[in-house]
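Accompanying notes for the structure given below.
Note that one protein chain of the assembly has been removed; the remaining protein chains are unaltered in position.
For clarity, chains are labelled A, B, C, D and E in written order, and residue numbers in each chain start from 1.
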């Protein structure tokens, strides 16, 4: 089946990100296709390339990146939720006159329409909240 | 009296930041001294210089900066809570091999010891949680 | 006397129970943010054990269209009154 | 059949009430994260209306030292079982 | 494959949070508006504290922010007309449906599962 995940919990504050990653790994291992993870509400912080967790804790950004690379999972970040929370790619940083950016590939800033589209295209959408 | 505020809610997700700012303004207007605001848990996101809220919404980073300047309020961000959440100043960015930084003056990364010190030195500590 | 602050509604959360169990006989409780719902006549019964010692923040009631709907037993204070409560209380404990 | 997922403990939160009120007669409920506390014999009574349709996630029970302590009426599934439940259910609704 | 049962509506957005206290209500409404703008049939279900979103006479937040009342008034423009309200939550707060700022349909506890089953996608906020 084709799955999508909606993640709304902040990493390092709630278990939501851990649960979503564990679920994602399990579903691809069972032969399903994970089309995308959509990050909304505080879930957008999962996309921060600046996160520097202690060495003995899981590095969530790296874990998402590996998942995306290994299984061609698109990582879509709600742009409206992201901008107000300080998650910018280079284009948005330039547009808002900020130096530097906090979101890097494979995460991509996108609109809420993508979430609706995923909900329509995929067989299953599973939400992980904080 | 000498006050300190402990803020643990994320901006743009919970009212905690708004409540804390309103309370801060009211207490200095009544002649009290606000020594510091300490940002912990998701409250550290209040220090993000990259936040780009829509024009018709309050800009919380600017509001904290103005409060700090007008009333000499120290803005202290728990470094351990900040690093894992992607809030870095230039020194920490260099130390962790990240390009760019997300925390700028007047916010300063500091240890939890500062919170304990504020709790001891100030007459009142008021917490705003999410 | 301690000031306790609750920012969640008793309709959704059990945090108010923790606040109540932490309150001594002279302590007072202030409802702020979504917590101001607790000042509604239908919900104020959860705070029966501290009748006369329950406050709600005026600005947060107003923003939610609830200012005229509080139970009579609730004392409405504005943010200056909030500051006064923190002055009077030896310390403030927040339940969120 | 819908799958409902709850990640908060009935000891602190009233979210489980919302989940229960959203459940049809064939729907099932999976407890994950802090929600697995609801599988304890003292708390499982909150889920009496859906007896036989209550699941709890094994890995989250284990991490909390609760695996051997579940009520007998609760069906323990691992994360593969979680995926299976989402396959079987027409859709999944999360309550957090 | 996804079942395309024509008797199903597209999206149910469940709103369980009060205005001003958090961004949940606003972010849930945004999702509903976007889906409607894409031509989907969208229903809203207000549950728990979410019913307070419908109180008349709401004002701006502590720093002057708008809140969500203005967004609710735009729902009709987006053809979002199915507004369900958990009758039990409403009476728990002491409100009646005719004093709310919009025309809503109170639903009994038994009808809530039906609402969930009648939509292809359910999002909770």
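Methods note: a contact is a pair of C-beta atoms (placed from the backbone, for glycine too) under 8 Å apart; a residue touches a chain by one contact, two chains touch by 3 or more.
Since the structure is predicted, the reported quantities are computational estimates derived from the model, not experimental observations.
The missing chain, though absent from the display, is touched by one residue of B:26, B:47, B:60 or B:81; that residue is B:81.
Contact with the undisplayed chain is limited, among B:17, B:48 or B:127, to B:127.
If you put the missing chain back, the residues of chain D touching it would be 7, 9, 11-12, 33-34, 37, 40-43, 59-60, 62-66. For chain A, the residues touching the absent chain in the complete assembly are 12-15, 18-19, 21-22, 56-58, 60, 63, 130. Listed by residue number, the positions of chain C touching the unshown chain are 2, 14, 18, 21-25, 27, 90-91, 93-96.
The working rule: only the chains that are shown with their structure count from here on.
Note on connectivity: the fewest steps through touching chains from chain A to chain C is 2.
Common neighbours of chain A and chain E, by the contact definition above: B, D.
Farthest from chain A, judged by the mean position of CA atoms in each chain, is C.
Contact counts per chain pair peak at A-B.
The greatest centre-to-centre distance from chain B, using averaged C-alpha positions, is reached by D. Homomeric contact chain C/chain D: same residue numbering on both sides for over half of the interface positions. Per-chain Cα centroids separate chain D from chain E by 25 Å.
Annotation: 27 Å between the Cα-based centres of chain C and chain E.
Contact with two or more other chains is made by residues 7, 11-12, 33-34, 59 of chain C.
Touching of two or more other chains is recorded for residues 16, 20-23, 48, 61-62, 120-121, 124 of chain E.
Every pair of chains in contact is given here: A-B, A-D, A-E, B-C, B-E, C-D, C-E, D-E.
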